[in-house]
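The complex appears here without one of its protein chains, the remainder shown in place.
Naming follows writing order (A, B and C), and every chain is counted from residue 1.
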Amino acid sequence: MSAPEPIFCTRVVASPAALDALATDAVALRLAPDDLLLVGAVDVRPDDPDAIVCRDDGWALRRMTAAEASALVADHGDWSVPPAGIAQGALAGLPVKLLIDPAGDALLLVPRPYLADAVERLP
Amino acid sequence: MADEGIDAFWRLACAGAEIDPATPYDAWSFAPPPLVDLVLHGGKRATSGLAAECHDDVAGGYSVLLDAAGGPVCVIRTTSVEVASYRDVPPDFGWLEGEGDRSLRYWRLVHEPFLRERCLANGLEFADDTLVSYQRFELVWPAAPAPTLTADGREIAFASGDSVAVALVRSGLHPGHGGTLCLAGDCPNCLCVIDDVAYSRACLTPAVAGMRIERQGAGGTAVVPAVAADRAVGSRHLHCDVAVIGRGATGRAAGDEARAAGRSVIELDQLNGEEVAGVYQGPRLLVRTPSGLLHVHAVEVIVATGASEEQPVCPGSDLAGLYTAAAAEVLDGAGLLPAGTIRLGAGVRPVRFEGDGAVTGVVTLDASGVEVRQPCVGVVLDLGSHPRDSLARQGAGLPVRAVGSCAEISALPPAPAAGVVCACTGTTVDDLASVWERGFQTMELFKRATLAGTGTCQGAACLPHLRAYLAARGGDEQPAFTARPLTRQMTMMEAAAGTWHPPTRRTALHETHRALGARMERFGGWWRPWTYGDTLGEYEAVRAGVSIGDVSTLGKMLVSGPDAVGFLERIYPCPVGDLEPGRVRYALLLDERGYVFDDGVIIRDDERRFFLTFTTGGASGAEAWLRDWAEAFGCDVRLLDRTAALGAINVTGPRAAALLRRCGLDTPPAFLRTADAVVCGVPCRVLRIGFTGEPSFELHHDAGRSAELWEALMAAGAADDIRPHGLEALLALRLEKGHIIVGMDTDFDSTPRRLGMEWAVRMDKGHDFLGRDALERIDRIPLDRRLVGLEVDGDAPVEGAPLLDGGAVRGNVTSAWRSPVLGRAVLLAFADLVDGAVPPTFEVDGRTARVVDLPFLDPEGVRVRA
Amino acid sequence: MNEFVERQIGLRWPRAVRRSYEVVIVGGGGHGLATAYYLATRHGITDVAVLERDYIGGGNSGRNTTVIRANYGIPDAVNFYQRSVDLYAGLEEEFGRAVMHSTRGVLWLAHSEATLRGERARAALNTACGAETVFVGPDEIGTICPQIDLTGGGTYPVLGGTYHPRGATARHDRVVWGYAEGAMRLGVHVHQGVGVTGLHRDGGRVVGVETTAGRIDAGVVVSAVGGHATVLASMAGVVLPIRTHPLQAAVTNHYAPILDPIVASADLLVYISQTPRGEFLFGAEIDRQASYSRRSGHDILALCARRVTTLMPFTRQLRILRQWTGSCDMSPDYSPIMGVTGTDGFLITTGWGTWGFKAIPAGGEALAETIATGRPAPLIAPFGLDRFERDRTRADRGSAGTH
Partner (left out) sequence: MSFRITCPVCGARSSTEFRYGGEVPENWREVWRRDNPEGPCRERWYHEFGCRRWLTLVRDTRTDEILSYE
């Protein structure tokens, strides 16, 4: 497993319907019905005049396998990881996002201000 | 045997171990081969494999075990071969296989994949009922050195499989008075200090080579260990449908039943080193294991902990040499039950035991009630049993059920007449009588007045006797007292396993500050530079030149949507709708009670879109606050917290604007204006404010570019002797301008009026807003205290110092600083009003403090607008 | 030999519940019993019943961490608790019974500049109000309590703190029983197992209580319940600004004496002391959510253990024996609510949050004075229920932290 590193993301806040209709090839984490996090710089235009689309430097990312993600959560979290999709919750006291892809890869996203804590706490 | 090296080794072994060299033998290695080390050094005495691959293995056969390179290591002799299903693994196999933490759980963890692989290789499908060959062996050659441990400073040998208690008995040491009474974890008698951990149950702790044991004795006070090694303790979470505590026949049957119904099962047993310390809401079990703390999350918990044998209460019942039937079995199995031990019949209750330290005789009553004395060196008792139900009682109200003898109700013993009733605390039957006479006649008062039942075994042993005593004295049988965690004592480090202090956030400039020699401080949940080592110099750079500060920790929020204006009008006590794009407006945040809980600025990007800032400490709550009220008001808005995504650097000082011009900002915005611009090649939202009292430009930018922007500003400002300022200097700078810090200069009940900030509230703005009702009501009540500015000659008094008036406390300082530019100390303070007015002077720190108008510096705001 | 067996105090229980008392006090904890005691001993009012639904001292009086101190954050509180510190110091003489009062000193640590500022303020205010609290630097802290890791495990360095030498502990049960015995001796009825199910009113006035033992008429009804103050007050038509939160604590097994002072950390939010029996007693902040549940949680235990071991590494291998939970009635300004309620014949003592034990003597004495004289005792006048509507709250950050 690599150490987490700061990344650039694109954040899209818009009506749930506008996000549902959004098509993108980017790695996408639906954080809430009206909140979408896309990994990388992505040009998207949701169908919502009040949508907020902006670059989001607030994250650090670490790649791992789904099995490693499950083990990490078993060691540091009191919830379990779904077979695929997004999972959000506390890991070693840090608010993290996990994206499990059915092929067996996983992404761990940590808010950038907690990057140093994540390095210390999630070996 | 083709390999001559192995054959030579075999002959050597035969000579050493007196075996006929013609005896056939096998040679093989473990999968993985390094496990052979565990045979030599780790007490591994068993192995298991797929039965389909092991039909040649028989008891009595010899094997030369090979290492990874195929070299011979040792000779073993198989002592038993048992074929049973994977599910029915013998309970001691976790321990005997010697791997990991030697628990059965660990055994399953490593053997299931192994057996699956072997099944695959044999064209079989692995299942719970797959047959496994369970083989036990002994090490024949080289003879393993007898393992030793240190007990009370003495090195003693022990046998493989010994518990610490048995090892002590084997060496002729006794685990403390009465120390082998139950050998099942139900009494406090064998408590020892094991590797610096006091109150360890010697009977449940497997003896391991190199252990350090000190005998503690029942009720003995342990000494705090001189060495408190920082042993990292791991923790792990397991999830299942059913957790079964206890792997006796009942527990195993319950587990099988649940498995048959398709439910996932986790089985736990203290004999496997898995001690359930507590049953918590969930249900969740906290389990101590030798390898760390286990959190077992179950849908249902089945407690099958069985029953514990009743312990005797009579004179002499604390002597050594008394055994429950189970303890006698353990000692007998180890060949340690002394000859001359007698057995009392079922239900025979001794009148007393005789002896000094150890039992020498037992007195019972015969059929006609006459005392009969039998000399002995040990007594095996059979007093019946009581449910071991403390975990089940802890789980009352949760999906936790007891099964088997743990769920049965036992008859109370006869009321004890004399002797120690609670071995943990040394409480005697006389003590019970004494407090009864004093009016302590219910179970809970009884317990508190004697402390009986509050020791290491948490009443498990004494409770039946206490209840029997109360029933005999008071008639009614009283309920058991509350069962609370912990049932098994965890160490502090075990309890803390997997738990961290709250994290402290870092800005993207954290390492930059450290490289500049900053002392970092926790402030509002962030690490912030407190000072770069010369606070006065930092202050002067702001007042006289140019300086930069990291304000990335400010809360930042975007709000857009059709109801954005209406929503913010209800949130803020100042007008929002009339705010023009390009303007910055300072705003207080009020709660429903009209109290100030945060402040910040409002910027309008366009008709339906706003950018808001909040204080560092208030930022984490701001998003929740806005979302809550947006829902409560039914406002259609989009909200995005930008705090982590955006960095912010404050460029401040008389030469700040000039610096920014050199950095590409041709027309820096005027006071309380904002503009988007590129500074040093970095796109920024620039906010012109005046918190420090000097022209200040907050540059909000993508956090990924913070370091680049900071370095560029420092380089561009080198000619102006630019230097960064820390928080300590900032707190002083703003104080001279009379700006409050929410949380420092406010209290939980600070209204805008108490802060002298009525100007920040517009009751007539034409919109209802949070706190408006409350302010209307409160404003009719005479004001009692107000935040004022004070000046004192000389050094600054302590922040928080009381304001005195004729010896009475009339308020307190909230912020203080000796101002180098003003030549005196300036203070913000809450001052009580007397007859509707703030008195002109107070005594502070033995000096006279004069009330003055705010701000202390630049009242016309000439500098800040320059 | 168990030296902790109660050998002095004797409790004389009344045979029957009378149908009428001059004063009925609901709640047989420290506050209720102390009020009865001072009514009897100071004001000669002995026609008093204390009604306890379970057993005396079984609520928060039996679930606290026995700390006595006066280092509060507002003058009214400092004065009030200073009185309690004084009364506690004389309690053994007053009762003629050992309550195991032990002056240990309280050390309050700061690990950040922001908290250090608060500790300086605490020392300055306490001193002005006559309660001895001194600001101390790391070196002095190391001398007062050598067990503290001044580096805070490298991440929570001790920057300074305050020392409050009169900080003390006492055995909570004996305090409760001492008040009960003293009150009983003068004829006060203390009834265990009598629960109050309703209040009787005549016009606006409360004139009695309905109990599991029948109706009892009363000249005055006093609510001294802990954990259910809101429930009882609502029967009298009194709305309290109270939220009931669980507060958890734990003890280790007993060890030879080593830790002298009571140590608290305002940044780590934890406190620890060693009892005369040798147990290390520790706790942290209240649970955030309102709850009447007294089931203990593993999470707060884990947090406490992490904090205690960070502060005092010598505790790492100590074994935790037991944890428990009390119910704290929290007021919005972290100060108690005492005295008249606006409903005639109904007085309260509540809002004791996490600091009820230390207030028992002064609270009981002042409430007894208020009942006997019909006027709020000066010491508790600032803590009346009407202060919220009158915009005269007493925000005390000095008590908002822990214990």
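Following the convention adopted for this analysis, a contact is a pair of C-beta atoms (placed from the backbone, for glycine too) under 8 Å apart; a residue touches a chain by one contact, two chains touch by 3 or more.
All values derive from a computational prediction rather than experimental measurement.
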> Among the chains included here, which ones are touched by the excluded chain in the whole complex?
Replying inline: A, B, C
> Which residue among C:17, C:290 or C:381 touches the omitted chain?
Replying inline: C:290
>> For the chain left out of this view, which of C:300, C:347 or C:395 touches it?
In response: C:300
> In the complete complex, which positions of chain B touch the hidden chain?
Replying inline: 280-282, 397, 592-593, 621, 623-624, 627-628, 631-632, 641, 773-774
> What chain A residues would touch the chain not displayed?
Replying inline: 31-33, 35, 78-79, 82, 87-90, 95
> List the chain C residues touching the unshown chain?
Replying inline: 228, 230-231, 239-244, 246, 248, 287-293, 295-300, 325, 332, 388-389
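Simple rule for what comes next: only the chains that are shown with their structure count from here on.
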>> Quick check: what residues of chain A touch more than one other chain, meaning two or more?
In response: none
>> By the touch rule stated above, which residues of chain B touch at least two different other chains?
In response: 284, 295, 498-501
> Where on chain B does chain A make contact in their complex?
Replying inline: 234-239, 284, 295, 297, 498-508, 510, 526, 558, 560-562, 564, 608-609, 637-640, 642-647, 702-705
> Which residues, counting only chain B, touch chain C once they are in their complex?
Replying inline: 196-199, 221-225, 228-231, 278, 280-281, 284, 286, 295, 397, 422, 425-428, 431, 434-435, 437-440, 442, 444-445, 448-451, 454-456, 458, 484-486, 489-493, 495-501, 521-523, 530, 727-728, 744, 747-749, 778, 781, 784, 797-802, 804, 809, 812-813
> Taking the complex as given, what residues does chain C use to touch chain B?
Replying inline: 1-2, 4-7, 9-13, 54-58, 62, 75, 111-114, 117-118, 120-125, 128-129, 135, 155-156, 173, 177, 192, 252-256, 258, 267-268, 277-278, 295-299, 301-310, 313-324, 332-333, 390-393, 395, 397
